[in-house]
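What follows is an incomplete set of chains from the complex, kept in their original frame.
Read from first to last, the chains carry the letters A, B and C; within each, the first residue is number 1.
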Amino acid sequence: MKALVYHGPGSKSWDDVPDAQLIDATDAVVRVTATTLCGTDLHILKGDVPDTAVGRILGHEAVGVVVSVGSAVTTVRPGDRVLVSCVSACGRCRYCREARYGQCLGGGGWILGYKIDGTQAELVRVPFADTSTYPVPVGLDDEAVLMLADILPTAYEVGVVNGGIRPGDTVAVVGAGPIGLAAISTAQLFSPSQIIAVDLADSRLEAAKQFGADVVVNNSREDVEAVVASLTDGLGVDVAIEAVGVADTFELCTRLVRPGGRVANVGVHGGPAVLHLEDLWTRDVTITTGLVDTWSTPTLLTLVRSGRLDTRPFITHRLDLADVVRAYATFGNAAETGALKVVLHA
Amino acid sequence: MKALVYHGPGSKSWDDVPDAQLIDATDAVVRVTATTLCGTDLHILKGDVPDTAVGRILGHEAVGVVVSVGSAVTTVRPGDRVLVSCVSACGRCRYCREARYGQCLGGGGWILGYKIDGTQAELVRVPFADTSTYPVPVGLDDEAVLMLADILPTAYEVGVVNGGIRPGDTVAVVGAGPIGLAAISTAQLFSPSQIIAVDLADSRLEAAKQFGADVVVNNSREDVEAVVASLTDGLGVDVAIEAVGVADTFELCTRLVRPGGRVANVGVHGGPAVLHLEDLWTRDVTITTGLVDTWSTPTLLTLVRSGRLDTRPFITHRLDLADVVRAYATFGNAAETGALKVVLHA
Amino acid sequence: MKALVYHGPGSKSWDDVPDAQLIDATDAVVRVTATTLCGTDLHILKGDVPDTAVGRILGHEAVGVVVSVGSAVTTVRPGDRVLVSCVSACGRCRYCREARYGQCLGGGGWILGYKIDGTQAELVRVPFADTSTYPVPVGLDDEAVLMLADILPTAYEVGVVNGGIRPGDTVAVVGAGPIGLAAISTAQLFSPSQIIAVDLADSRLEAAKQFGADVVVNNSREDVEAVVASLTDGLGVDVAIEAVGVADTFELCTRLVRPGGRVANVGVHGGPAVLHLEDLWTRDVTITTGLVDTWSTPTLLTLVRSGRLDTRPFITHRLDLADVVRAYATFGNAAETGALKVVLHA
């Protein structure tokens, strides 16, 4: 089969490799019909993720058709159309039993395209298929559900649900890249009264408006804290969602939040931040971090099927799977291409 | 002043009475600019509520302007435009300290137009004004907020929040009168995937669609349980809201709900229901009852102000306050007049 | 092997039967070293449970040693000492993914000794072994953990946790049989300020005191409602746990609970109760039902291991497994024998 293979920092190619095959009794092999790229793939390619071995097939998001299943798989059958989740779940460990699949101790968690071969390929082996794939509802095409492989559950679980958004809340989303936009999109499921998007780029803030932000603030030239104060009687936001992954924006979130509010970190951080406990210790603030668990995937599928959630606006570019190298160029240069998510169809 | 006085079962009139006056240091007197009628007023007039003394001024919903305040009132001043809540809260007892104002042990709870004189009058004395009135946000007229005096917080707190609606849920609302419609309206704040309205009258089901129901079922001629089963893979709804107040509809709710689901009773009941524990004991069902507390009033005001919640569609008729007797005729004959809420302007 | 076989209403015997064997890849076969009897076994023997076929081996509680495992079992190995849970969990269905194993849609739930052969035997086949057995911590003997197969998680999950007991609460436990006593025992994990046990038998009330009840009330001769009123400033209890399974005691619980309180039904009911909604609709009461899920088994094992929970006092009689018919006589005549739980050792 063909697959996008990581050859070390800065190097990748669309190679001939052996077909993905069943290894464990709980595996499925899935023929990929659609896949996409994630910021994490770029991190791996930069060499930021030393756990990823040279020779690894990248990618952790896919929709496809089951080709074969191991002897212990009972709920998925060859021919089924399935969503392949970015997180694999053994279904047996203490974390999986609490639906914290991202913390799986039984060999799951985020492993696809990271510790095992991934989805940017014609075929992919999916471990723990019973608890790591989701049937695609009849009537939904690949693009309707592909965003549920990672970006939507990540923003929803780690941003919106950890943030505890309630009807009427004021929410700040700091960072309006794909994950920030997904937080803006799914925050609306809980009916906040105003969503304030913060970013350095006007183009991303324009997108934020399209996805539902009520107010946008360019923090390269505007005083975010002053804007928030003016919109919240000086108190601060109920919930601040960090969707960038750098110290400055995290620290900004801790200043934007009102006493009793919540800061939900979604960003991927490469270094520490300063936590101003001398200010925060009295302020009843809750800060959460988290890896996506994908417990919300069935919920999000239901919302897509019922027309409550439209994930298509995230897809800005479409290419053939064989053009995956070009897709990386498009996605990696989002500032110029305006790419949010680039979908590869097989 | 003029007021609508209860003269015993079946008898009421628009009378000259002494002006409402301050009694306690925590009181305010409010000049009513808009009020409305509630199903409970009809119950009192029928004689179903023996606690209500002859001579009582009816009504527990109003918007108005503060005329005077007692010496202990600190947050409300003469001239302020306020929403008068149907529930008074002493703010000091154990229930008020848990925001369960409807259960107030300090002299509050639902008393207006029931145990003390109410709002269908030119002036009304409001006890515990600091914790029982809410400033009307600038820019909102009386009709924009009057529905927040009772019907909206009742449906939201006792139906939607007690029901624990989550994004993606399937919700059945049994009864599509004003309270049921308010439940349908506010349920959408939590983004259920489908709302099923059940009623005996096609006209009310038509209204239910206007307020956001996805599916309507006339249980005078359709098999509700079969419809629900077909829409939920045979499991039942996640949340069933009872908004009628009779045994049959309550019992229906307990049959409609899936294992692990919730039944939220909002209806005012005059008699018992049968609880089929022989079926329910294994089904992980939660049943809640409740009087409105109005803890959600600030939230709902925020949602109205931000345009997230439109309460005007509840208002079907408008009359002068002096026409309150005629308003009762209109409201009491809703089957013919199609009345949902009748607003009286002063 | 030998096993206790159900031969139809009123009839059972200790028979020679074929050895339990692996059927599915997810099965384990366990050699039983200790088992016990449950009130449900008596129901089956009376013929109250028509789903149970003639020829069925009874029993759903055991500790034992794994003899063999199917090809898909990964966390349990031959030779492991395990607790066999009364509830089997497929680990894959929507309910198992929410840890509501009692509602399993994938072939689990309560099936042992009911729909499939059970634990009152020398060997038992346990389906879904990875998610339905629990390793016995080193240093704990069979009697230390056997009560965690059913009675303790049932009382804890369905009574104590569903009841939402908080430190300082006043709790009424109605019914002081084994399940009521287990509720009294595990309620203390949340430090209520007083536990009131209610029963018709002084001997059971005496046991209730031993298990931690602060106040006992014999409702054959005392006015429970008056006692509760005197202990709660007239308000009622925070939490009432029904542990009998008849209409009268359930209805009593709904009268004992304070406004804002919770009624947790644990009892197995054969008929309906009357729900006095005309009183309850205003009282903010929450009523829960439930089958045990056994999500708490790891927690309870930890508490036993750390010495926080002592389950031995439930064991009043010990017999050899081969004496199981005699054990039924002892357990079935608890009024005379004083039996709580009868343990059978192999």
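What we mean here is this: a contact is a pair of C-beta atoms (placed from the backbone, for glycine too) under 8 Å apart; a residue touches a chain by one contact, two chains touch by 3 or more.
Quick caveat, the model's predicted, so the values are computed rather than measured.
*Asks:* All chains share one sequence here; work out the copy total for the full complex from the 3 shown.
*Replies:* The complete complex, not just the displayed part, contains 4 copies.
Everything below uses one rule, namely that only the chains that are shown with their structure count from here on.
*Asks:* Nearest 5 degrees is plenty: how much rotation brings the CA atoms of subunit A onto those of subunit C?
*Replies:* My answer is 180 degrees for the C-alpha fit.
*Asks:* Subunit B and subunit A are one sequence twice: same or different residues at the contact, by the over-half rule?
*Replies:* Over half shared, hence same.
*Asks:* Calculate how many whole Å lie between the centre of subunit A and the centre of subunit B, each centre taken as the average of the chain's C-alpha atoms.
*Replies:* 41
*Asks:* Would you please write down the residue numbers of subunit A that are in contact with two or more other chains?
*Replies:* In subunit A, the residues touching two or more other chains are 298.
*Asks:* Help me check something: in the complex, which residues belonging to subunit B touch subunit C?
*Replies:* 95, 98, 100, 102-103, 245, 247, 250, 259-260, 265, 267-278, 280-291
*Asks:* For subunit A, which residues are in contact with subunit B within the complex?
*Replies:* Against subunit B, subunit A makes touches at 166-168, 188-191, 193-194, 214, 298-300, 302-303, 305-306, 308.
*Asks:* Which subunit A residues qualify as touching subunit C in the complex?
*Replies:* Touch list, subunit A to subunit C: 25-26, 71-72, 74-75, 91-92, 94, 97-99, 106, 130-131, 295, 298.
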